[in-house]
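Only one protein chain is missing from this complex, and each of the others stays in its spot.
Now for subunit A:
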Amino acid sequence: MAKYFPNVDWQIMWEATNQTLFMTGISVLVTFVLGIILGMLLFLTGKDNMWENKLINTVIGAIVNIFRSIPFIILIVLLIPFTVFLLGTMIGETAALPALIVGAAPFYARMVEIGLREIDKGVIEAAKSMGASTWTIIWKVLLPESLPALVSGITVTAIALVGYTAMAGAIGAGGLGNLAYNYGYQRNQNDVTVVATIIILLIVFVIQFIGDTITAKIDKR
């Protein structure tokens, strides 16, 4: 190992991997919840739906579109005052979380909305005809019936988030991206970059595998 990767400090590499996993894990969790709430609101306030409300729908839609359109590296910089206000610092892996979530949740919210729209209208109508309340429809019809789309959507989002963490690393958030930048780029230690890349690829493959397995298991269509 030492022969092929002379500059790699495995202790540091391991720490960086943990930081990347931490940033990805937390931001995926929060994005999942926040994205579902936003996506559900977008869906329910849409035309001909249970909470039809053009104003709310337009406002949420606009916010989602704006944050989805800002390139992530710029978003991090834009959110520095917000992050400092929230956490008192903008260094370290925790400080990357606000930007990661703000960047990913709108992206995922759109996917949630699309997934919800694909549910057969007749099924929602059947639930209504049985006397279901809107909450019952949300919990027992909308979420279960769109679950495969929600899971494959969060898989794609999680993989994008791994990429985002690397970018966040470039401005001091830690993690594998930070490592590759500091050692690989600044000190020209290409072996560090290669190892960091391999680990990131492994993380992505594992996420994709988990996502595909869950989707296949829950999809009974």
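The definition used in the following text is that a residue touches a chain if its C-beta (ideal position, glycine included) is under 8 Å from a C-beta of that chain, and two chains touch if they have at least 3 such contacts; residues count from 1.
The definition used in the following text is that contacts and distances are computed from a predicted model.
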Report summary line: Answer for the undisplayed chain, UniProt naming, from "Methionine ABC transporter ATP-binding protein", "3-oxoadipate--succinyl-CoA transferase subunit B", "Alpha-D-ribose 1-methylphosphonate 5-phosphate C-P lyase" or "NADH-quinone oxidoreductase subunit J", is "Methionine ABC transporter ATP-binding protein"
**Report entry** Which of A:N7, A:N49, A:T136 or A:N190 contacts the chain that the document leaves out
**Finding:** A:T136
Report summary line: Among A:I12, A:V77 or A:A126, contact with the omitted chain is made only by A:A126
Report summary line: Residue list for subunit A contacting the dropped chain reads 120, 122-123, 125-133, 136, 140-141, 144-145, 147, 218, 220-221
